[in-house]
Each structure stands twice: as structure tokens, then as C-alpha cells.
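With one protein chain removed, the remaining protein chains of the complex are shown where they sit.
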Amino acid sequence: MDLAAKIEAVLFYRAEPVKKTELAKLLNTDQEALLEAINGLKTRLEGQGLCLLELGEELELGTAPEASGLIEQMAKEELSRELGKAALETLTLIIYQGPISRPEIDQVRGVNSSFILRNLMVRGLAERVIDEKDSRRFLYKPTLELLRHLGLEKIEELPEYEIVQQELNKFLETNKDTDGAGID
Amino acid sequence: MDLAAKIEAVLFYRAEPVKKTELAKLLNTDQEALLEAINGLKTRLEGQGLCLLELGEELELGTAPEASGLIEQMAKEELSRELGKAALETLTLIIYQGPISRPEIDQVRGVNSSFILRNLMVRGLAERVIDEKDSRRFLYKPTLELLRHLGLEKIEELPEYEIVQQELNKFLETNKDTDGAGID
Partner (left out) sequence: MDNFKVKVGEFEGPLDLLLNLIEKRKLHISQVSLAQVADDYVAYLKSEDEGQSMEAMANFIMVASTLMLIKSLALLPGLQLNEEEKSDISNLEDRLKQLQRVRELSLHVKERFGKDIIFTQTERAKRVTVFAPTHELIIPNLLTAIKELIKNLPKVEAIPEKVIRKVISLEEVISDLAKRVGQAMKMSFKDFVKDKADKVNIIVSFLGMLELVKQGAINIEQKAHFEDIGMESTTVGIPRY
């Protein structure tokens, strides 16, 4: 795998602007070789679906400008589409039980929720905050706009709030040890 | 911009598994042209930093397996690398024989697999779908997440995949009527 391919992989994974100095360090190479590889990658991406954006010191991978019409159309569709059962269920859990971590959401639903969470965030229905107790993990909660949309001034106004809390807490308490990766 | 490039752009933007039927509709093309473009994209990505994952109806863009070590240095997320004996056996059945029902899994393993199946689903390594032949029961099948953890672009790349398909189908055929430990 050559340097250009490595740059592509790193930028794809990071999905945000990355400094050239950081890239050089990560890929254990000097500026000169890096710049050469960047140019090589740019050439390689010509006519493809992705493009390399260079903003001063920073690099980012994005969709090719020719695809912008397509992407806009898709983004619009994404927002106007119905949530569907799985997303509604996840959002409801976040409203009743938030701030709640992803492992907890997954544990209650019995399935992995990562893509659904992403969609809920894109639609501005849920947001994530850093867990004060553990800065490596995120907690999900409903956005203020959503609460306003639902006409809720406080969460406790939700129907059957107390009993739902009890049931869910009971379940989460007994399943504490089985979340995350450490299974069997 | 050709069809392969458009597929690449869409998959990059979506950053989640996308169905082929959805792609065909979005790109206003037929299945045949789509499949051809998918294969074209795969060839084009060879030796690059990215790869195209394909599992049944679903497609997703990921980093090339060769970049695995590099990306891991940056990965903040906790990676799951461990599979217990029960999880490994159950996943093996799902991979080589999926979509497969729980009674079928139980029959081979000799124990009730509901607990382990739930955990695999929470980890995103397996998912269940409604059996088209019998809407009252579920079938379990592998996910793109599982494929990613195996470092495979296609499930068929696993050793002995083809021959096992034949073997197991023959076995299930001859044992159709026995319910054994099949509890569901």
C-alpha cells in the first residue's frame, strides 16, 4: 500500500480536516514525500466520486463537486423520509431515558443502534454530549427543538413516565455487566 | 462522472450500508448496469486506500484491510476482538449457513442460543429478518459490521465457503422433520 492510499484511508476514516503535519507524523514520512503523495492522490481521484480538499495546512476527503446535485437530492430525501419503527423506538428511548449511552440503548433494544443514532442526529432530533463520568463516551439526549415540538416543558410530563423509568432502570441494572464487548 | 463514481460519492456521503435497490432508484439505473458499475468500482479501488464491502443487498465503503494497523493507531473507539466459544460457534453457523433460524442453530449446538444471539445482535455482528416463507419466525444472518471485523470485502472469501453451503444444505434437507432441542 503506497503513501497516497494510506492518506486516503486516514482521511476517509477521520471524516474531518486533518493537518498535514499530523499526517506526516502518523505516516512517519517527511513533508516532501507527503506533498508528492498528496498530489498523486489528487490526480488519482480525478473523475472519481471523491475529491481531496486542501485548505492551507489542512486536508479533507469529500464527495466530488460533480456529485453535488446528487448529494443534495439525497440529503433532502433523507430529511423528508419517515422515521420508521426502529428509529422512532430509539428516539423514544432517548426521550424517556436520556441522557443515555449507546451500549445502554443497544442493550434495551437488543440490536445495534449506531446508524439510527446517526440519522436521528442528522435530523436534529437527538444530540450527543460527553459523559461527565467518563469522557471517552457519549450520552444521547433529545434536542430542545424536539421537546418544544412535542410540547413538553419537562420530561416528567411524558405519560407513564415514572413506571417506564422504573422498568427500564431495573432492566439496565441487571444487565450492567453484559453490555459492550465483554460477552461470554 | 460515470456510474461507479456516483456510487462511490453516495456511499461516502451516507456512511452507512446502502441497499442496491435504493441505489438503482437514486441513480436512475437498472440492476444490471448497477452491478456492472459496482464491479467496476471494486476493480478501481484495488490497491487504493478504500474498499467496497458487499453483503447480499447491501453495500458500504470502508478502509482497505491493508490499512487496518494504521487506522487502529488512531481509533478511539473500543474495538471488539474477542469472541467466546459460544459466540464463535453461533456466528460460524450464521456465516456459513445464514439466513438460519434459531431452532436450526439450537439443533446443532444442542443448547438454547437465545442469549448468545441477542448479544451478537447488540454487538451488530448478526441481525434478524422475518422469514419470507413463514412470517412468524425469524432468520439470523451476518452483517456488514461482521464482515468489517473479519477484514473481508465479501463473505464468500472465507475458506471452504462454497463447499460448506452444499454440505449444510444437504444436512438440513435430511433433518427437516426433527425438532430436537428446537425451542421457539
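Just so it is clear, A and B label the chains in written order, and each chain counts residues from 1 on its own.
Criterion: a contact is a pair of C-beta atoms (placed from the backbone, for glycine too) under 8 Å apart; a residue touches a chain by one contact, two chains touch by 3 or more.
All values derive from a computational prediction rather than experimental measurement.
The chain omitted from view is touched by exactly one of A:Asn28, A:Ser135 or A:Thr174, namely A:Thr174. The chain omitted from view is touched by exactly one of A:Leu27, A:Leu53 or A:Val164, namely A:Val164. Annotation: of A:Asn28, A:Ser80 or A:Ser135, A:Ser80 touches the absent chain (contact as defined above).
One chain of the complex is left out; on subunit A, the residues touching it are 12-16, 79-80, 82-83, 85, 88-89, 91-93, 95-96, 108-110, 118, 121-125, 143, 145-146, 149-151, 158-160, 164, 167-168, 171, 174-175, 178. Of the residues in subunit B, those that touch the hidden partner chain are 12, 15-16, 51, 53, 60-68, 71-72, 75-77, 79-83, 85-86, 88-89, 91-93, 95-96, 107-112, 114-115, 118, 147-153, 158-160, 164, 167-168, 171, 174-175, 178, 180-181, 183.
The rule is simple: only the chains that are shown with their structure count from here on.
In whole angstrom, the spacing between the mean C-alpha positions of subunit A and subunit B is 21. Residues 1-2, 4-17, 26-27, 44, 47-50, 61, 63-64, 66-67, 70-71, 73-76, 78-82, 84-87, 116, 118-119, 121-124, 127, 143, 145 of subunit B are the ones that touch subunit A when the two sit in their complex.
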